[in-house]
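Before I ask anything, here is the structure I am working with.
With one protein chain held back, the other chains of the complex are shown just where they sit.
We call the chains A, B and C, going by the order they appear; numbering starts again at 1 in every chain.
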Amino acid sequence: MRELTYSEAVREAMSEEMRRDPSTFLMGEDVAVFGGVWGVSEGMLAEFGEERVRDTPISEAAIIGAGLGAALVGMRPIVEIMFGDFLMCGGDQIVNQAAKARFMSGGKAHVPLTIRVTTGAPGSAAAQHSQSPESWFMNVPGIKIAVPATPADAKGLLKTAVRGADPVLFFEHKMLYGETGSVPEDADFTLPFGQASVVREGSDVTIIAISIMVRKALAAADLLAGEGISVEVIDPRTLVPLDKETLIQSVAKTSRVIIAHEAHLRSGPGAEIAAVLAEEAVEYLDGPVIRIGAKNVPLPYSPVLENFVLPGTEDIVAAVRLLVRR
Amino acid sequence: MRELTYSEAVREAMSEEMRRDPSTFLMGEDVAVFGGVWGVSEGMLAEFGEERVRDTPISEAAIIGAGLGAALVGMRPIVEIMFGDFLMCGGDQIVNQAAKARFMSGGKAHVPLTIRVTTGAPGSAAAQHSQSPESWFMNVPGIKIAVPATPADAKGLLKTAVRGADPVLFFEHKMLYGETGSVPEDADFTLPFGQASVVREGSDVTIIAISIMVRKALAAADLLAGEGISVEVIDPRTLVPLDKETLIQSVAKTSRVIIAHEAHLRSGPGAEIAAVLAEEAVEYLDGPVIRIGAKNVPLPYSPVLENFVLPGTEDIVAAVRLLVRR
Amino acid sequence: MDKQTYSPELLTHLFRQMTLVREFELRAIAERRGGLIPGFIHSCVGQEATAVAACAALSQQDVITSTHRGHGHLLGKGGDPKYMMAELAGRSAGYCLGRGGSLHIADFNLGILGANGIVGGGFPIAAGAALAFQMRKEARVALAFFGDGAINEGTFHESANLAGLWRLPVIFFCENNLYGEGTPQHKQAPITDLARRADGYGFPGVIVDGNDAIAVYEATQEARRRALAGNGPTLIEAKTYRFRGHYEGDPQVYREPGELEAWQARDPVPAFRARLLASGLYDEAQLAEIEASVQAQLDEAVAFAAAAPAPAVEEALQGIYADTHEGLVF
Partner (left out) sequence: MDKQTYSPELLTHLFRQMTLVREFELRAIAERRGGLIPGFIHSCVGQEATAVAACAALSQQDVITSTHRGHGHLLGKGGDPKYMMAELAGRSAGYCLGRGGSLHIADFNLGILGANGIVGGGFPIAAGAALAFQMRKEARVALAFFGDGAINEGTFHESANLAGLWRLPVIFFCENNLYGEGTPQHKQAPITDLARRADGYGFPGVIVDGNDAIAVYEATQEARRRALAGNGPTLIEAKTYRFRGHYEGDPQVYREPGELEAWQARDPVPAFRARLLASGLYDEAQLAEIEASVQAQLDEAVAFAAAAPAPAVEEALQGIYADTHEGLVF
């Protein structure tokens, strides 16, 4: 398998799906001529033309809602919202329209709508361009949420999202775009939603890591291996649906668990995962369920402050030591 | 103390604060001539005039954002959003503007803005008029969240919100408006945020109940008392800040806990509370942390379906029995 | 009105459907009082001409987005009162299997993309459907119904801008009934002729008498022609009035004295009836027969709804996702 960056993997997934199905198209702010502010859709305008790679006005509600309307009459749109931070500018079209259309119509609406959006702190982008808003939408039944951490997962999950008939919020971490990994070439390579990936096996502690925190968890696991601590790293890959089984099985094995995400701690995705474990895996637990995430303040601009607020490998290492040495 | 309805208590809090401070005013859709679609502000137009009790266009972003702008230059606005379901129509003004203004400005902005909003299912109002969206905003640092369950709490917490200098989302449950309770007459009666109320003491099981679920938990406690089970009912009253101490102490005593809210289960407020307990009270727990909430589907219209999806007293009773008899 | 311009099919259709809408609303209100219908009703009594005549100018392949006040739109677009009444009654025989209720009725076969409980929620959806038609080169348009209150939502602006920019085949159809809930239109916007707003998006805005079915029909037909010719959107503002409360039970403290009576004198249903008689194309007996057939259809609809079983509780958990993931509850 060839190596691709995460960004290339996303582009490849989109391009393959657009070649495959004329009803798929991409629209969003600066996705065409500019190639996306993160460069993800570079070159796609040249291949697919401006009908199918569309620059839009700065109007998040219209972008998302128009994606929904097109989906309802048989298209399979991919819409891009430049920063996850802007999702609430079109929030109603997500929570009250796209997420609910099928259920409210008695199962009749088909909503093959993929909303691609960036997440995470790219460094000194401050409070309105650094958020990880995944959990803002987890309480809303009807929309699926993907949080790929590797190029291969990004490709496989995105293709599943685009081919599916449900609305999906697809969170791409800005600091992962440049990361490389091997990605299957098979044009029909897809990955199922609701299937966690056991990224590294271990026996002492389970780290459930989301998006960019997978890398940091692996780094922590390497470090801790040197101390004789065997760490299992699990990436849920999708938050809705959530593969509870794999998480619980791992905790049954290790009896210690840490949940790591870049989102703010309070009511982040980790809250739901911790609650699931507290309900369904409590008998396996030997110690507290520790969450690691951004501290509960808006992301600050100054690098000193930002680094302090964001969760890092050292936070994971410290938490593991605490759990194991209790 | 005289008895007031929850609705009257809210109105009394607003009216007292408006009499006290000329910088306080109320605006929202149909709050003036109509008196609010729930009748909460009935009579206020007559007392305060149309300058201070303002009907607005149907423009949630402008309503919330104008409240913020007025607050930034020294007013103390109360804005009403008719249904919590509509919050995402003005979501950005909440999460990126009001919640962050103080922090981003280095602590310089004052944001004495109270956003009153209804929550909960009033019965056959279906998926877009029945949600309990409290947790959609819990991940966002900078905004406080109150969820009063009684007329006295509604009054005391609302007055604290209005007098404070931070933005507050104040969730009033539609099905509580008609409930009565004794309410202090003291015009300076306020209740602190971040202080849970032990609504009923007990020793076998703790039920942490939010908003309308407090009543249902009390009903369950009555029933269970007949079976010899002693239930403690705790109402956090504010979700941000959350009075962890009181919750943890209760769990330390009972070692069994149920969290009940009307919001959807996945990533509802109970997720955060369960996660806090799984982290900070795990050594006290004798059994799983059980969450009770609406099932993870949009609220259906048909009463048969809606009753099935919404959490009830019998769900609490069943969960308590399960926990106690394990 | 003459035979040359308006076929008897069209005239009969307009009369019958307007009568159906009026009578459907009155039945639904009665059945709500009677307990068959559990939820809110926002009736469109007084606004039958806009709903029916606008839809009459569309083809079945065209689509609409509707609102909280949507029964007329749905019936106009071909909705079956049987399934509508069953939905209002919360039965699984209803359009949405009892899951949606009045605010959420949809029928994708009829091009009804959905009523909507969110004021302004339908604008972007209509624009998106129109985009799909344009991209696929289909001769279809999308029509978004909305009120004078809804035009002040940000979604109107974003959608009108997008539609104007891309010349999407969409019709923005405003039923200006002078109120948004209890707040009069002139307290919701600084202008009274909302059609003026179209200019800011580079497309025409037209004002039409919303109580005149023929005028509404013609304006919509013209807008549809424009859209199909690739000339983009039209904003139609139809001036009309709602005769009943915002919802059933609304105390209606907000009306200007005499206002209701003045508008009732221009009731679109009897007005159209009178016009048909005056035209000589119809006699009293023909119209009475149509009216009787409407009543029969509604008798049937109510009976159908009342006889339909309530949904089984498990149905509450169905129909939320298309792709299920075995073994996973989510």
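By definition in this document, contacts are C-beta pairs under 8 Å (C-beta built on N, C-alpha and C of every residue); 3 or more make two chains touch, one makes a residue touch a chain.
Being a predicted model, the structure only gives us computed values, none of them experimental.
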Query - Visible chains in contact with the missing one - result: A, B, C
Query - Contact residue for the chain not shown (choose from A:Met1, A:Ile58, A:Ala225 or A:Ala252) - result: A:Ile58
Query raised in the report: Among B:Leu45, B:Leu68, B:Val117 or B:Leu169, which one is in touch with the chain left out?
Result: B:Leu68
**Report entry** Residues in chain B touching the chain absent from view
**Finding:** 25, 51-52, 56-57, 59, 61-75, 77, 92-93, 96-97, 100-111, 141-142, 144, 164-166, 192-194, 240-245
Report task. Can you list, in ascending order, the chain C residues touching the missing chain? Result -> 152-158, 161, 164-165, 167, 187-191, 196-197, 199-203, 232
Query raised in the report: Tell me, which residues in chain A touch the chain that this view leaves out?
Result: 29-30, 33-34, 37, 55, 57-61, 85-86, 89, 123-129, 266, 295-298, 300-306, 308-309
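One rule holds in what follows: only the chains that are shown with their structure count from here on.
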Query raised in the report: Which chain is most remote from chain C in terms of Cα centres?
Result: A
Query - Computed distance of Cα centres, chain C from chain A, in Å - result: 39
Report summary line: Chain-centre distance (mean CA atoms) for chain A and chain B, in whole Å, is 30
Report task. Find every residue in chain B that makes contact with two or more other chains and list them. Result -> 85-86, 89, 126-128, 266, 296-298, 300
Query raised in the report: What parts of chain C, by residue number, touch at least two of the other chains?
Result: 96, 98-100, 104, 116-118, 121, 154, 320, 330
